[in-house]
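Pasting in a structure now, in structure tokens, and then I'll have a few things to ask.
Here the complex is missing a single protein chain, while all its other protein chains stay put.
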Amino acid sequence: MKVTVDGRTIEVPTGTSAIDAVFAAGLDVPYFCSQPYLSPIGACRMCLVEAGSPRKGPDGTLILDEKTGQPKIFWFPKPQASCTLMASEGMVIVSQSASVKKAQAGMMEFTLINHPLDCPTCDKGGACELQDRAYEYGYGDSRFEFDRRHADKHYNLSENVVLDQERCIHCKRCVRYFEEVPGEEVLDFIERGSYTFIDSAEEGLPSNFSGNITDICPVGALLDNVSRFRGRNWEYDHTATVCTACSVGCSITVDARNGQLERIQGRENYQVNQTWLCDGGRFGHTWLRHERITTPMIREGGTRAGAWVPATWDEAIRLIRGKLGEISSKNIGLYSHADITLEEGLALERFAAQLGTDSVDHAPRYSSASTLVPPTLLEVSQADFVLVLGADVHEEAPVLALRLEEMLKGGLLPARYEHGTAIADLRMPERVVRQRHKLVVFSSKSNLLHGKAGLAAEISGASALHDLLAGSAAFADIFKSLEAAQKPIVILGAEVACLGRAVLQEAETLVQKYNAKLLVLPAASNSSGLSHLQLVPRGKGSSLQAMQVGAALVSRLEQVPADFAGFLMVHDTHLTEAATRADVFLPAVSSYEKRGTFINLEGRALTLRGAAIDAGESVDLMGVIGALGDALNLKPEIRGVRSAQREFQKRLNIDLSSLPDEGQIINWSGTSSAATFSAATSSVHSSVTTMWKPNMLRGKNVVPQQARELFVGGDD
Amino acid sequence: MGVMEIAKGMGITLSKLFQKPVTICYPEQPAQLKARFRGRHVLTRHPGTGLEKCIGCSLCAAACPAYAIYVEAAENDPKSPHSPGERYASVYEINMLRCIFCGMCEEACPTGAIVLGNEFELADYRYGDFVYGKEDMMVGTQGSKLQRREARTSGKPVVMGFEVSVREELEGVKYAPDRRVSDGESNRASNPANPESAGRKA
Partner (left out) sequence: MPELLDLFTKDVQELENEGFLFTTLEKLLSWGRANSLWPATFGLACCAIEMMSSTDGRNDLARFGSEVFRASPRQADVMIVAGRLSKKMAPVMRRVWEQMPDPKWVISMGACASSGGMFNNYAVVQNVDSVVPVDVFVPGCPPRPEALIYAIMQLQKKVKGQAIDEGLVKLPMVEAWKR
């Protein structure tokens, strides 16, 4: 389809909106209400352009201009909102003419009539769409001489989101967002005309995804209360990295100021999180800055009863050398949390081999992992039948719930152009009827997904799976749907996945029977990556539950077995319960400060980049392994991200140092799989670790310790 | 060269003997400043309410070419606000050694809170003592840190070594009035002006 924009003829696919045609032509139109992942409604009227198209006569041929002999362009009588105007064959769009400029500037003047212009005190200042567009397209002056609207300036919509009603320009992005993305209508317009304001019916915003409205608000009306007044937008050091709070791996921007993490914002990744984040990932970072320990510490007097005293790394290494000298290197245990990067995991694996120890473990993990290729998140959103067994998706992988919502809406994804995701995809309608019959949820406890499913029951996932496999007559409808479905997906939650190989085998059989795809929600954020490394006890090695070793390095785990009496080195960001029993404390960096690779639940490798956070002398696991090697006069094979990535280049034939922005699905075939490793496992993790609980973050003041528990987890 | 030329030249030289000396005996005599001279910054307050004009917007820090300004903002307690509106500067620091007294901060300030005053006697001994906080710059504070320190330890008032007609942007600022002293060594004692009262808001 050919469209002419300001004299440039371009080729665009059918269904393209006029605004995307203008952007495709390399020109710019101001807009506020459009958002790539929301339905276009044309509320702000900012994207006015002149448009016209040829018309066909009664004989079915194009009406020609008598003078030129070309098809005659019939112009719309007035400028049109380009975000709700579908481009058609031969359409002519004028976006840069004087009359368009005048219309846009006039619209801007209208928008600014009731805007308070308190940019200096507004947290959005410097990153505000209205500010930028007013500068680019406005008159620079207002003819409005009357009283402006005055409304509530500081209104806490919830604990985490603060609303300034004066600044609102009624673009309706937030209202549409709640209806369309999480499917929870908690916000709406109240009153009419210039008295319109947004508010929620109940106290707070009862949604796990409320923070996203602070990202999409084009003005400073909805703001992040956690980072309120912590810094201006130009003062932050922005780092594009990945959230490791759960296994989805949403792309985030970490904003730090003066070496302190102040704000987390969503970043677009079409494949994974679109632009959305859950509230836990967005707001639950404050634990990091409270009571953090950034120097090594040793015990006064050298006994565990002694008080902690800060030490240098040299002193800590000397102490470790003294203690480990008495212990055989085979008797040293290496234990880590499962949210470490792939590179750190490899360093741990290689170092354990170097030490000759069999006691290496990571937690939380399932005793067994599926070898089937999981579906991608895009496949989830486009599936035609999803069976969720024993999963609380909103807890275990929250953004996956948004993809399920998308699936219920029909799996319509916005088109992608060279200039990015379609700004206004006219195929995306408002208020779509949800196809609830496409979702079936069985879990032992009712959760948020139950309300959205066509069929949901409070039965344990494992028994449901067993009955399904047995062909129970009660599930006849489900069998029918599974058989009819082209792209069915089975999602297995922690409740089922922790039960071990036998149950997993059942799920695999079920999936293969119906040609479905199996998505097992990983136990921890990087579990799907670490399960391909040999990070489980081998032979007679001691697992984390037993810890029958003379000395142990415990990295970022909350607890150690109560009967452990050996030499304990704890590597963590805070003084945890495990640290209170340690002999030496080694400071750790958080996931926000690490460089490396993270594998999400679909097996996608995503790049972590270190934010500009002042971590003092903290090091990552590779640094600790280096220190241990120093103490034992060993030279660890993997000493940095680069050497680990070279090793992965050999193993996987993939360059992890230059992954695309959207990540890359890793093909693990050919490498030793998790199943072979876990066969040696003696103990089974029966407890389920949910990494964090957004429900607890919502509507409550999160004290640091609590927030930390939510995040760092450990076995509870 | 004739005698006349020498006499003419000597005449000029000798005639200067009878002129008033041009030397301004600073510090005994105050330096005469122009109002537009840019010296140490002053953080002003709103007349009447006495609230701080500064809203902690950091625009001064953004405008500063020497990165001398550091601002941390916080939310006002509506019961006892520091400034009108929601936001105020909980930390406002200027490194006087980095500052080049260009006045960009004053130009950038949307509320006219930060204004460059006329004090220039800022010399001090330690690098770390040059970070001026809010209390060091708030209107009503007279003199540099060293001057106030000397005044504290000696019990004598701060005396400014200059005279100036204060420009109106410096709302509420009054520099110590004229003083005449004779003794060069202990000249700072005889000043009757009380620096504490000068410039302080009602």
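For clarity, chains are labelled A and B in written order, and residue numbers in each chain start from 1.
Basically, a residue touches a chain if its C-beta (ideal position, glycine included) is under 8 Å from a C-beta of that chain, and two chains touch if they have at least 3 such contacts.
If you're wondering where the values come from, they're calculated on a predicted model, not measured in any experiment.
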TODO: Tell me the shown chains the invisible chain touches, ordered by label.
DONE: B
- [ ] Could you tell which one of B:97, B:138 or B:166 touches the chain left off the display?
- [x] B:97
Task: Those residues of chain B which, in the complete complex, touch the missing chain - done: 21-27, 31, 37, 65-67, 95-102, 120-130, 145-146, 149, 153, 161-162
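Basically, only the chains that are shown with their structure count from here on.
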- [ ] Starting from the mean Cα coordinates of chain A and chain B, work out the distance between those two points in Å.
- [x] 52
Open item on the list: Considering only the defined contacts, which chain A positions touch chain B in the complex?
Closed with: 118, 120-121, 125, 153-154, 228-232, 234-235
Task: Contact set on chain B toward chain A in their complex - done: 55-59, 61-62, 73-75, 85-87, 110-111
